[in-house]
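With one protein chain withheld, the remaining protein chains of the complex are depicted in position.
By letter and in written order, the chains are A, B and C; residue numbering begins at 1 in each of them.
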Amino acid sequence: MAESESNGGVFDEARFLRIVELMKEHDLAEVDLRDSEQRICIKRGGPVAAALPPAPPAYPQGAAAAQASPQPAAAADDPNMVVIKSPMVGTFYSKPNPKAASFVKVGDHVDAESTICIIEAMKVFNEIPAEISGKVVAVLVKDEEAVEFGKPLFKIDTTG
Amino acid sequence: MAESESNGGVFDEARFLRIVELMKEHDLAEVDLRDSEQRICIKRGGPVAAALPPAPPAYPQGAAAAQASPQPAAAADDPNMVVIKSPMVGTFYSKPNPKAASFVKVGDHVDAESTICIIEAMKVFNEIPAEISGKVVAVLVKDEEAVEFGKPLFKIDTTG
Amino acid sequence: MYNRILIANRGEIALRIIRACREMGIETVAVFSEADRGSAYLDLADEAICIGPAKSAQSYLKIDQIISAAEVGNVEAIHPGYGFLAENSHFNEVCRSCKIDFIGPTPEAMDLLGDKNRAREIARKAKVPVVPGSGGLISDEAEALKVAHEIGFPVLIKATAGGGGKGMRVAANDLVLQTAIQQAQTEAQAAFGNAGVYLEKYVERPRHVEVQVLADLHGNVVHLWERECSTQRRHQKLIEESPAPNLPQETREAICQAAVRLIKSVNYTNAGTVEFIVDQENNFYFIEVNARIQVEHPVTEMVTGIDLIRSQIAIAAGEPLPFTQSNITQRGAAIECRINAEDSERNFQPCPGQIKKMFTPGGMGVRFESHVHQGYVVPPHYDSMIGKLIVHQPTRREAIACMLRALDELRIEGIQTTAPFHKKVLQHSEFVEGWVDTSFVERVFLNK
Partner (left out) sequence: MYNRILIANRGEIALRIIRACREMGIETVAVFSEADRGSAYLDLADEAICIGPAKSAQSYLKIDQIISAAEVGNVEAIHPGYGFLAENSHFNEVCRSCKIDFIGPTPEAMDLLGDKNRAREIARKAKVPVVPGSGGLISDEAEALKVAHEIGFPVLIKATAGGGGKGMRVAANDLVLQTAIQQAQTEAQAAFGNAGVYLEKYVERPRHVEVQVLADLHGNVVHLWERECSTQRRHQKLIEESPAPNLPQETREAICQAAVRLIKSVNYTNAGTVEFIVDQENNFYFIEVNARIQVEHPVTEMVTGIDLIRSQIAIAAGEPLPFTQSNITQRGAAIECRINAEDSERNFQPCPGQIKKMFTPGGMGVRFESHVHQGYVVPPHYDSMIGKLIVHQPTRREAIACMLRALDELRIEGIQTTAPFHKKVLQHSEFVEGWVDTSFVERVFLNK
């Protein structure tokens, strides 16, 4: 639509916007205008809503069907974003000892063997490897926070 | 659509708006107009609502929302068909005494005062009037059958 | 024993009676109004008959329709539950004339006790204490003072034609009494056209204690001990329990024996409740007899282990009581909370509507008596009680703890209920310590 055509062709941005305005104003779900080889077909909101709504959740939710797999798992929105989840219950430590620097920080690159944190469980300090390579986009827990199994710890951009 | 075309092309805004107005006025969900190469197809609100599945019934159904009004009530399908329902609990008798003929039979014409049956409750024989005029289309209970409040007794065609 | 009975009621008590019948091998005929059509509990009856539209006056209170349903349903007896026709002696008589057993006392016993003044007279004759009073109209100040000194201050001046508090005055001493008598007479004259007043002892902060009685057709009468029902709002019971806390054992036994004396003196049969008020010095006074099963009967069932509904049916069918007084003991403590579809934040206004989501409490010592469920629509036509939550534990302290956890477990969405209010009451020190009188709820929670 960048190159607006003369004489009101179907790619005319002004006309396009005008139709959209009218659709909004009059709550139209779909407009399909054809003339010989020309066609303007615009759908609004409708198709999305028209899709089956998710089943209302049973109450209480009951045992969940979705089984969050432990680390690493792709974030729902972006297949390149991977969330590293806690493989155990315990206390999260971001650094090898209180005086040291963090294993990783946002912006760091990690590879599969990189230790990204320690989780203490039963007095044992378990070094947790990234098991994936990429760039650290977010650290999702605080130092010394208690974490349960499956708790999201880090967000990794695997293209990074 | 800014530049309204002559001779009423499909992109004519005035015509477009007129159609939308008519759709609103008459509560139309969809208009699809075609003429040879030309086509104007507009959908309003409709698709959204149309797609929604009916809410699954709660279980058990609970106290019913629909309150069957006692006699006479129009049958759901045909506004001219009226069902006469029992105004009380008791035993239904189609005739004044065992040797007599039925008060009414299919095909008979009844008017508001016609006695159509007797319902015995607590040793009292209650004569039940039709309270409507029309032709008996069906007798829905058997002689001497126990009936509850609201039980459909007769179907009457009010055009008959 | 009966083969088939009709239940002339709805909701939780109808379900309660259906359950008892199923356990006894008795078939049931349920009746329902159009507002209750499709209710789940009706499925548990052997037959269900619609008797009229939603309005009680045209269905659950309509004697001819219920009798007709009983005849159509071919039953031998009718259980009236509580409310509706349960204490209607005319209905009771109609049942008898139709040769259908009424599961309750005779119409005669019902009439005798239904009149409050006659019941008072019967109580006096049975040597059951009643609230002391002048026993007749007071003519002047001198007589009033004499009576007041006999029965002791404070005294209540009541209009003989009165009602609703009009013409009522409390006097705590001679001086107040002298002026109050005149005022009361003037007020009564104005309000009722009748200046007659009488005196009664004014019971301060009374407790409501009632005794459950069972009497068979063979002259056996037993009591099932007492219930404490002082937690009330506007004379509507909210919480009931058994045993009554902080009631001396000798008082408990004296009240229960008084109740049995009264019941025996009128040849009352079936289940009944004798209501008393108990003052702060544990003096007790007869108030009235409820000639029916009561909403709060389960607390007695829990502590005695005796099924009162099954007992009612067996008694009506002519069976002798299967236990004697000495077999009936109170074991542990039971508490009942009435769960009403009411918004306690908005002056307890009723909240009919659909229960969108529901989770019912369970576990040891918890009994939930209710006909409602997820998806049920509470109709606006009847009283707002949707269930009764009852707990039974070895001690009252444990019963309160158990009730609190059960109230937490009860989740009802879509309508408001009294469950949150009950939690507040149960945690209040007066309740916890067991020193509740009938003014407690209004005094403490409603700032009245």
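Criterion: a residue touches a chain if its C-beta (ideal position, glycine included) is under 8 Å from a C-beta of that chain, and two chains touch if they have at least 3 such contacts.
This structure is a prediction, so every number in the text was calculated from the model and none was measured.
Participant: Per the definition of touch given earlier, which of C:Tyr60, C:Phe102, C:Tyr202 or C:Phe368 contacts the omitted chain?
Facilitator: Touches the omitted chain: C:Phe368.
Participant: Just to verify: which one of C:Glu76, C:Glu319, C:Glu409 or C:Glu430 makes contact with the chain not shown?
Facilitator: In the complete complex, the chain left out is touched by residue C:Glu409.
Participant: Just checking the interface: what residues of chain A touch the absent partner chain?
Facilitator: 57-65, 67-70, 88-91, 121-122, 124, 146, 148-151
Participant: Taking the full complex into account, what residues of chain C touch the chain not shown?
Facilitator: Answer for chain C: residues 15-16, 19-20, 22-25, 40, 44, 298, 301, 305-307, 309, 331-332, 359-360, 362-370, 373-374, 394, 398, 401-402, 404-405, 408-409 touch the chain left out.
The definition used in the following text is that only the chains that are shown with their structure count from here on.
Participant: Kindly work out which chain lies most centrally, taking the average of its C-alpha atoms as its position.
Facilitator: Smallest centre-to-centre distance to the global C-alpha mean: chain C.
Participant: Take the average of all CA coordinates in chain A, do the same for chain C, and state the distance between these two points in whole angstrom.
Facilitator: Here chain A and chain C have centroids separated by 60 Å.
Participant: Going through chain B residue by residue, note those that touch at least 2 other chains and give them in order.
Facilitator: none
Participant: Provide the list of chain C residues touching at least two other chains, using ranges where the numbers run on.
Facilitator: In chain C, the residues touching two or more other chains are 374.
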